[in-house]
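Below: one structure in structure tokens.
A single protein chain has been removed from this complex, and every other one stays in its place.
When the chains are written out, they are named A, B, C and D in that same order, and each has its own residue count from 1.
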Amino acid sequence: MPADLRLAARLALPARRPAPLVVLSAALFLGLVLLAAAGADLLAPHGFAEQHLDARLQPPWLAGGTTDYLLGTDTLGRDILSRILFGARTSILVAVGGTGFGFLLGTSLGFAAAHWRGWCEEAVMMLVDMQAALPTLVLALAVLAFLGNSLPLLILLVGLDGWERYARLTRGMVLSARESGYVLSMRIVGAPAWRIHLLHILPNIAGALIVQATLNFPHTILLEAALSFFGLGVQPPATSLGQMLGLGRAYLINAWWIAVFPGSVIFLTTLSMCLVGDWLRDRLDPTLAREPGAGRP
Amino acid sequence: MQQQPLISASGLVRSYRASRAGLLRRGPEVRAVDGVSFAIRAGEAFGLVGESGSGKTTVGRMVSATLRPDAGTVALLGEPFAEPMPLARRAKVQAVFQDSLGALNPRLRIGRQLEEPLIVHGIGAAERRVRIDGLLADVGLPRSLLLRYPGEVSGGQRQRVLLARALALRPDLLVCDEPVSALDVSVQAQVVNLLADLKTRHALTLLFISHDLRVVRHLCDRVAVLFAGRIVESGAVAEVIGSPAHPYTRALIRALPADRPGPRRTAARAIAAAPDLATQDLATQDLAIPDRATPDGAGCAFAARCAAATPTCRRSAPVLRSLSAGHEAACHLVAAR
Amino acid sequence: MLRFLLVRLLRALLTVLGCATLAFFVLRLSGDPLVALLPTDSPAELLERYRVLWGLDRPLPEQYLRYLLALARGDFGRSLVDGRDALGLVIERAGATLQLGGTVFALAILIGVPAGTVAALRRGRPSDYLTMSAAIFGYAMPNFFLGLLLILLFAMQLRLLPSSGYGTPAHLVMPAITLGTAVAAKLARFVRTSVLDVLGQPYVRTAHGKRLGSLAVIVRHVFPNAAIPVITFLGFELGLMIGGAVVTENVFGWPGIGQLLVVSVARRDLAVVQTVVMVIAVSVVSANLAVDLAYGWIDPRVRVAGGRHAG
Amino acid sequence: MFTRRQTLGLLASTMTLTALDGTGARRAFAQDGRPVLRVAVQALGPSLEPLESMTNVGLRAIDCLFDRPLRRNFVEEERHPGKPAIDPQLATSVTQVSPLVWEMTLRPGVRLHDGTTLSAEDVLATFGPDRIGPDSPYPDGKILFGHVTEVEKVDDMTVRLHTRQEDVVMRHRLAGYGPWIIGAKAYRELGPEGFKAQPVGAGPYKLKEFVRDTRIVFASHDDYWMGAPAAAEVVISVVPEVATRVAGLISGEYDIVTNVLPDQVPQFAGYADVEAETVPMDLLHLLFFDYNRPAVADAKMRRALSFAIDYDAVAKAVWGPRYRRPNNFQIPAFGDLYDPNRKYFTYDPDQARELLSAAGYAGGEIVLRVPPSYYLGSGDAAQIIQAQWQALGINTRLEFAESAAQQMQPGADVRMISSSFRYPDPLSGGVIVHLGRNSYLQKHKFFIPRTDYNEVCDQFAAATAPEERKRLFWRLLDLLEEEAPVTILYAVNEIVGKRTKVNWTQYPLYYMDLRPDVFSFA
Partner (left out) sequence: MPDAAPAAFPAPAAPAVVSPVLAVRDLSVAVGEGLAVDGLDLSLAAGETHCLVGESGCGKSLTCLALMGLLPAGARCRSAGLTIDGRDWAYRQGRPPPGLAMIYQDATASLDPVMTVGRQIAEALPPDLPARARRREAEALIAQVGLSNPRARFGAYPHELSGGMNQRIAIAMALAGRPRVLLADEPTTALDVTVQAQILDLLLAVQNSTGAALLFVTHDLGVVAQIADRVSVMYCGSIVERAPVATLFAAPRHPYTRGLIDSLPQISRPAARLASIPGRVPAIGARPPGCRFRPRCDRALARCGREAPVLDGTGPRGAVACFNPT
């Protein structure tokens, strides 16, 4: 494509980006959630495990409740608002921890597979195929139910979701980067492999990996929520958004607020993350969309 | 004047598999380079010409020690390349490749990329600064460029950056693989001139790989013509271009666009053969195209396209024969002449 | 082509074997399934008898080998709960899951492909914006939450649809919407990207240059090319969809293998959990195999090159 | 809100009738005009073998398929609390012909599902050694009838049961869990395994379809000896989600839904055609202490912890206002053995503090481990108890265990368990069955009596004179308070939702009795 056409194509890009206002509000919301999670101790009007058995199932303030419990209370008279703040903290911890774990595992294995072609690569790709063949939710259900539950195990399992996408993406990008002129140039110069991988290839693929991580993050939140929904996630008295939703689902008919508020927070968080991720993808890495693994934005 | 060549390649062979193989899958093997030998004396500019797929880039990669030959050796001042290359020897051979955008890391500032070879070779920070200033002066780039990213500068400037980086380690041999073919004519002329200057100023030896005989004619002392992974003709530039011996060399020269408008030349000028046999394409396995996967030596690779091909040509592969001092060609017909 | 097929098959087999091994050892690590399975007041002799009956008394490697040998014979073991053939139990449930999954896939394709295409063709216009907003909403909505909201609305308030169960088309509506929303949304987004990608290709410009009608260009040139990544996507999506089906089936009491999995996990019914995992792995692997073959069929380039490399 | 629901309800009911095939009211009638009863339950048992089905989810189906020799009359008991009532069912009479021999006379002309007529053979099959003998695969069979040494066929319609020791509660046993009479012919032909999937009994409904964990369909047993049942078919569907079950009841898909949450009860008031019924069950939730753990090895500590629970607050939070706190391990149906004045532990923080300091409690950690959802409300209860203990300065850590195996692993001081009374006598549950010499707790050394508890238990089991039994039982209750191996939280409530047109009542046990005298459509 001649340079002037490339230019034209680039200039035509802004039209498909989501309106910045939407992305901005999404980012704002994410910031708020993070802030709320971080400052739960200060912000929460009540303790997240603080029971008020005489104030069980209080409706939210605007639906006939009191200002004591702005978003109502649950079956043990615990303040929903406070629990959402603390629950968001757990959810985000699990999601961030899981994403981080999956990211590290996936990219390391991806680098390894690209560097040591042959058996190592085959082994990694086999693991990738296996991971793809066993939906994480299914695996996690079995593991958590059979091995029992703990937060580190939960984070680990949640992290397993998506590592294969990072691995596949990393391997593909490293392989193509290895063919690129700048890596060749560094090899001619005599740079050692670690230097080439860490200092030269990594900065180039980091953008795409970060985008993949932002696109995967909502997935991780939903996975934690789904596991907690089955009662296999975070265990009481600790709480997470998914756990609140899972416990609240039985009361949807008579106390909708128990499930609806945390459910909405999950929904809005995922939504915001998607919007921000999309925007980042458009900005940082327009080619990523073609990667099959990235198809689950 | 029997001086030891700076670099010598002998019997280089390199094959590729047509598709990337999995654990068990094997693609058909294609010989990209099939027994290439040459020697370059210090201070000489050696041109390697050929069409796409002729194997010239593969030769360049083997000579720059980024690709191991399946067979044959490359020797620097008589000493063959070892694996891994000691850093000091690494520095002696540097290279510049065609795609100037790809050859620069898009995420690193140009200054950093110029510095990188010096860091790898353990040169101190102060010394690095001095050297980089010198390099910038050498290739005619402003210091302000150091803070820019490769995407922010023009193609000509990038090519100069590449040259500067390649020169940073003060190499003896500079391998240039199509360094100017992606550039516009006006810029191409600038870079060709720069290369000629650098060659003189730093007593550089050049392996200049190009498909453009016109540029090779300007820059090189000697030239080798590569076809289907083999050298079909080599010699002093003036002689090879002035009186080409091999039918392929002649076809190449005839196919060049005119320097000045003249009477229109027509189809008669084209290589006499079925026109769609004209190209070699590694990626495809069109049966009509001479297949380098066939057993070695089964005929001259050019025979299928050669108007003068005889049964002998199809039976046995010709070897390089000396025609005059330094001028060699691999053709049965030339020998018969 | 035959070699390509064989290699792919071998890879698939190895993957399934890996999954079987993983499932076997993870499930054995959980300790004695009998303690969970039998009443807490069972006499020790009884436990021992069952242990022998199910081969749980043997060393783990031997159990593993026996398991693999049995698998090779097509014997997936028996349910620890009622002694029924585990594979039979899973197959009994597979119909419902297939019905749900098939509907969801059909629905997703019927909605996702046109929506994504329209969005791509009208990119940057309100219809694009609207479609993609809907898609992103559909994707971000947790399916268990959506399912509950649907029940609240359609079963409780409107009394329009059955809240749960299986059997009639009416039963299918809410589970299909719950599971299908995310799939359709993702598909729409992916189709849009693929179509946009193809629209930017020089050959589409060439086709326009031939004065073909817009429809002809889209049908003859854009769709076949855009279909290639979309099919890969669908293959990848299957695994995720199964995960979603586990949730959906449990919310709606849909008697598929997802529900069987959750029930069996709760009961620690080793053989059944293992079999469900295997069946899922085999389905996903064969789907991806099918995608590979579809590639060869749709994309002539693959026929020569011998298949895209996994990855 | 109310008007909107009315409008929508009106709109929806017409739509339900017209738009939906197969789910709405139309399919609720079989060809002969008798309605179909549609039941949504939280789960079903995996087997239809009676001796494998004595769980809260298994009993429902079993009592539809099989009849017993005798039948406990819950309606009568409800009317006259404290007076056990037992009616003849398949046996017209059961008499104790000697201390160790019981004779039952079978009802003539009772038709089983496979067309055979009830005879002694069926009773012999039911109490066969393969089912209740020492080698039986069914632990419940051994527990309930393991003491039956011989089943003697006197004639076609008379059978004698010989017992190892005198059984004062044999009539209760024959009206309770276990003695569902199976069809001898079918059992012989199908074998024990085949019978699980194709059971034949004499109950009001026969099996039409059984899809494990999904649904059971029963067809009316029109030859039923009490007369044709009220429903042409009974469809029991598994709907695991409680909200979905309630939604299904409200939307008209089900006639009866089980296991409704207490907090959902007020919701039913908004609908005219559905109602909720709350029944306190003869099933208690307990916390038990691990005698091996130093933290609770001291009885003072166990008593302190027991006094530190505000039982009413817990029960009310978990079960709503209609909760029942049993008076120690007894139910009123015990009749003469029932002592209404016993309270076992009550909330007494002062005494708890006193005992804590007496026990020298220094803030060590108490681990309370419960399954999160195996027992309804257990999660909530545990969290409340934790908070209450914490309030008294007891450092409590809450652990949730996924499975029974994990729950019972070492490392916890307090765990949760349940105890039911399968028939109205202390021998059926509680002090003997769940805490006695052969109980799980004693066998696994969680409860190691420091008193003569086990000896008194043995004496009670052997005693036959009513006064002696009463004295020994009450002595056991005293010993329990002294030992405090467990504390009783509450009686479990079962809440069923049903259409108002369905005349049926949930018993305090989990039977679903759909016999013509207690079940009809309005």
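Operating definition for what follows: a residue touches a chain if its C-beta (ideal position, glycine included) is under 8 Å from a C-beta of that chain, and two chains touch if they have at least 3 such contacts.
Every value quoted in this text rests on a predicted model; they were computed, and no experiment measured them.
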| item | value |
| --- | --- |
| Of B:175, B:251 or B:303, the one touching the omitted chain in the full complex | B:251 |
| Residue of B:55, B:69 or B:156 touching the missing chain in the full complex | B:156 |
| Contact residue for the chain not shown (choose from B:4, B:193 or B:310) | B:193 |
| Touch residues of subunit C, complete complex, unshown partner | 123, 200-203, 205-212, 214, 220-221, 224-225, 228, 298-301, 304 |
| Chain not shown, touching residues in subunit B | 51-52, 154, 156, 184-190, 192-193, 196, 211-215, 217-218, 241, 251-262, 264-267, 269-271, 274-276, 278-281, 283-284, 286, 288-289 |
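Keep this in mind: only the chains that are shown with their structure count from here on.
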| item | value |
| --- | --- |
| Length of the line joining the C-alpha centres of subunit A and subunit B, rounded to whole Å | 49 |
| Multi-chain contact residues (two or more partners), subunit B | 22-23 |
| Multi-partner residues of subunit D (each touching 2 or more other chains) | 241, 243, 247, 403, 406 |
| In the complex, subunit C residues that touch subunit A | 11, 14-16, 18-19, 22-23, 26-27, 29-30, 123-124, 128-129, 132, 136-137, 139-142, 144-145, 148, 151-152, 156, 186, 189-190, 193-194, 196-197, 200, 202, 229, 232-233, 236-237, 239-240, 242-244, 246-247, 250, 261-262, 265-266, 268, 273, 276-277, 280-281, 284-285, 288, 310-311 |
| Partner subunit A, residues of subunit B touching it in the complex | 22-23, 61, 64-66, 85, 87, 90-91, 93-95, 97, 99, 101-108, 113, 116-117, 120-121, 162, 165-166, 169 |
| Contact set on subunit C toward subunit D in their complex | 31-33, 35-36, 38-43, 46, 79, 81-84, 89, 92, 148, 151-152, 155-168, 170-171, 250-253, 255, 259-260, 263, 267-268 |
